[in-house]
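Shown here: the complex without one of its protein chains, the others still in place.
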Amino acid sequence: MRKRIGFVGLGIMGSGMAANLLRAGYVVKVFNRTRSKAEELAGAGALIAPTPAEAARGSDVVITMLADPPAVKDAVLGRNGVIEGLAAGAVLVDCSTVDPMTTAATLQAAAEKGARFLDAPVGGSKDAAAAGELLLMVGGDEKALDEVRDVLEVMSRKIIYAGPSGSGTMLKLCFNLMVSHVAAGLSEALVLGVKAGLPPQRIIDALMSGVLASRFIEWKGGCIVDRDFTTNFSIKLMHKDLNLLAGAGHSYDVPLPVTAAVKELFAMAKARGQEDEDFCSVIKVIEDFAGVDVKR
Amino acid sequence: MRKRIGFVGLGIMGSGMAANLLRAGYVVKVFNRTRSKAEELAGAGALIAPTPAEAARGSDVVITMLADPPAVKDAVLGRNGVIEGLAAGAVLVDCSTVDPMTTAATLQAAAEKGARFLDAPVGGSKDAAAAGELLLMVGGDEKALDEVRDVLEVMSRKIIYAGPSGSGTMLKLCFNLMVSHVAAGLSEALVLGVKAGLPPQRIIDALMSGVLASRFIEWKGGCIVDRDFTTNFSIKLMHKDLNLLAGAGHSYDVPLPVTAAVKELFAMAKARGQEDEDFCSVIKVIEDFAGVDVKR
Amino acid sequence: MRKRIGFVGLGIMGSGMAANLLRAGYVVKVFNRTRSKAEELAGAGALIAPTPAEAARGSDVVITMLADPPAVKDAVLGRNGVIEGLAAGAVLVDCSTVDPMTTAATLQAAAEKGARFLDAPVGGSKDAAAAGELLLMVGGDEKALDEVRDVLEVMSRKIIYAGPSGSGTMLKLCFNLMVSHVAAGLSEALVLGVKAGLPPQRIIDALMSGVLASRFIEWKGGCIVDRDFTTNFSIKLMHKDLNLLAGAGHSYDVPLPVTAAVKELFAMAKARGQEDEDFCSVIKVIEDFAGVDVKR
Partner (left out) sequence: MRKRIGFVGLGIMGSGMAANLLRAGYVVKVFNRTRSKAEELAGAGALIAPTPAEAARGSDVVITMLADPPAVKDAVLGRNGVIEGLAAGAVLVDCSTVDPMTTAATLQAAAEKGARFLDAPVGGSKDAAAAGELLLMVGGDEKALDEVRDVLEVMSRKIIYAGPSGSGTMLKLCFNLMVSHVAAGLSEALVLGVKAGLPPQRIIDALMSGVLASRFIEWKGGCIVDRDFTTNFSIKLMHKDLNLLAGAGHSYDVPLPVTAAVKELFAMAKARGQEDEDFCSVIKVIEDFAGVDVKR
């Protein structure tokens, strides 16, 4: 029999993910704080649950895709939250990116109900969510992952098993560490080059002609020279992840001298009021000091 | 009539470049300080010049591929150097990566002989030089570049015209800025992840499954987990380029806070005695503090 | 009538502080987790309380001097903790350096008992505590401070009122920020100078002959050249304060780029295993890279 799915959190990412599950033929009971978002999916066959607990009740798999730790505490651990309705034997998959303490608390609450828990933060943006092409980085019991793999594959083009509970989140943080470094490096390279007289597209061309060539440099480099800072992932969220990384460096006793400098560059962008702009707008900090704009 | 070529500097890179020119049918007069290197190419048809000046004399194009500014000062600007033999109307192409002052001095010396000058540092390693697949970043008179493009295309898969004299060097420095940032970021991400319990290959897999995927991450990530620090580009040379970048930031009044942190990380690696190891061995600095090795 | 005092926490600092109160003629009821420490003070007239709650019961002023937030949570907010015995109208003075959340929780718990609360972290070491020459940085209700000023003056040579509740802690953190910067700067100046051939004492003499002259530079400079890293304030505690400062920078949206670099330098010292050494041993990180010892 096909698995019954509960889905909590229908934001930019979550609504695309849930739509893919419905399209694949699963029975999906959805909950969203703003009910209208849930009703949009009703036309595609979604059942609407009045509370997270009801979305979870009777489901084999419960997927949550929430904004931040307080949202998880409320919709998962709180009154009428997912845990209240979670069945023994079910698998709870949290696709949110949260801190290790929230992950640990959810794991324990699920275990007390006899359920399994996977932390499974995603790589990819709105478009990838809509297209079912996310990257999933999964921590927790590998057998539980195998049981729900068919469901997760509907939403993703790649699933990486990272290790025990919490590992998915740590892997996601390492991923974002690299993204923040490349964004910072690209910013400094472009501003220096342009101030020295180079056309910015030549710098991007050179980078795209060597071993560093990546979709990121082409995509975000293009956004920068086109002055298109439409938010894909915000300065504020990147800064939060850099804070989680600083905390992880502290916990695991790993000095991170360059990440610390990257974090303060994002802190400068945030303090300037760019917190809701795309993270590649971090270049504006350097541009303003240098007195140049990196544009086509 | 086919252009006559002078080639000075037959090191790891230069010998591959000159061999390609011979293979393409050009008449090439070569000079190398250690004569045996030149003799190896004689079998392939190279004429051997006793001095750089003689390699230049009568040549339409003179290509130099030297280690550092002192080598350029000696073999190009010094007694019996290239400039002495350079014909009016010839084009001198310096493929070395040197500082802006050396580039400016060479430009002026060439102009005094009625010759043109291009700074054309290369991207790519020994293998790319041998295969004629270098990236050339060229600064100087664009008409001069057009005149010698057929010759340069024999050595490269891509030529990027960067702008006026000195621009090729600046573009190369921007390129290496990015390389150093990605190497530093990869180091911090891998050590943190591994100390937190993640298998390093999973981190590389995750990076290779997202927008950051690049040949660099696959290649150097693989070298790190295999503990293969065979020198492709040394810590010492990367540190020198980071010093040139710091100087450029100073000259052009562009604050480079993250590059400064990256530079000190490479300074730590150099101070520890890793100066001749590959630049990706910079990870050892973080590994030793953290007390973990990132290995397969 | 003289105020009755409860005192909780008789560590290196607390025992000196309590002894001064006894010497000044106050009736002091003391509690310490390790009872022997309390018994040492009994000879000087201290009454021994079996629990923190009993030390607080009937006291006009309760002073706590504890190691860290968990110790405060246990001995103040926990079962049989200070709050249980705290009288309405009494003043609770916490001389520990803890995070803002712990301070806020203590403030609220005291208020629920009708008591007042002051956060009053101290500047100064063991010797200053024994001599009654601490610096007190006090946050909270200024009228409550005036009421207990006679008691606090017995322990200190200077009391600075910082502002509303929590301000004492923030002021202490700003103080330690400066201490960590000066220690880091002194480390880099001494190692560079010595590697360049300067006798270290000449560098200290020069600093002591200019506007920067301070007891700190004379004292810690002397410790370094004498290789005396006896712990006055540990690497671990300084690193914790730098983490609290990073958190404060984040909360208040203040980029702290230099403090971030200082924090990673202390992280390196801690990761190397120096966590229990004096904070001025941070110089060893730079010394080891440079391959020199800064000694007389």
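Each chain gets a letter, A, B and C, in the order it is written, and its residues are counted from 1.
Going forward, contacts are C-beta pairs under 8 Å (C-beta built on N, C-alpha and C of every residue); 3 or more make two chains touch, one makes a residue touch a chain.
As the structure is a computational prediction, the values presented were derived from the model and not from experiment.
Across the entire complex, contacts from the unshown chain go to A, B, C. Interface note for the absent chain: among C:Leu186, C:Met238 or C:Ala271, the touching residue is C:Leu186.
One of B:Gly85, B:Pro100 or B:Pro257 touches the chain omitted from the figure, and that residue is B:Pro257. For the chain left out of this panel, the touching residue among C:Ala87, C:Val154 or C:Leu198 is C:Leu198.
Contact with the omitted chain, checked across C:Ala18, C:Ala46, C:Met137 or C:Ile235, is made by C:Met137. When the whole complex is considered, the residue among C:Val72, C:Ile224, C:Leu245 or C:Ala271 that touches the unshown chain is C:Leu245. One chain of the complex is left out; on chain B, the residues touching it are 239, 243, 246, 249-250, 253-257, 260-261, 263-264, 267-268, 270-271. Annotation for chain A: contacts to the undisplayed chain at residues 257, 261, 267-268, 271-272, 289-291. Chain C residues in contact with the hidden partner, per the touch definition given at the top, are 123-124, 135, 137, 158, 160-164, 167, 170-171, 174-175, 177-182, 184-186, 188-193, 195-199, 202-203, 205-207, 209-216, 219, 245, 248-249, 252-262, 264-265, 286, 289-291.
In this section, only the chains that are shown with their structure count from here on.
Interchain contacts join each chain to each other chain, per the touch definition above. With centres taken as mean Cα positions, chain B sits 38 Å from chain A.
Look at where the CA atoms of chain B average out and do the same for chain C: the two points lie 53 Å apart. For chain A, residues touching at least two other chains, in rising order: 249, 253-257, 260-261, 264.
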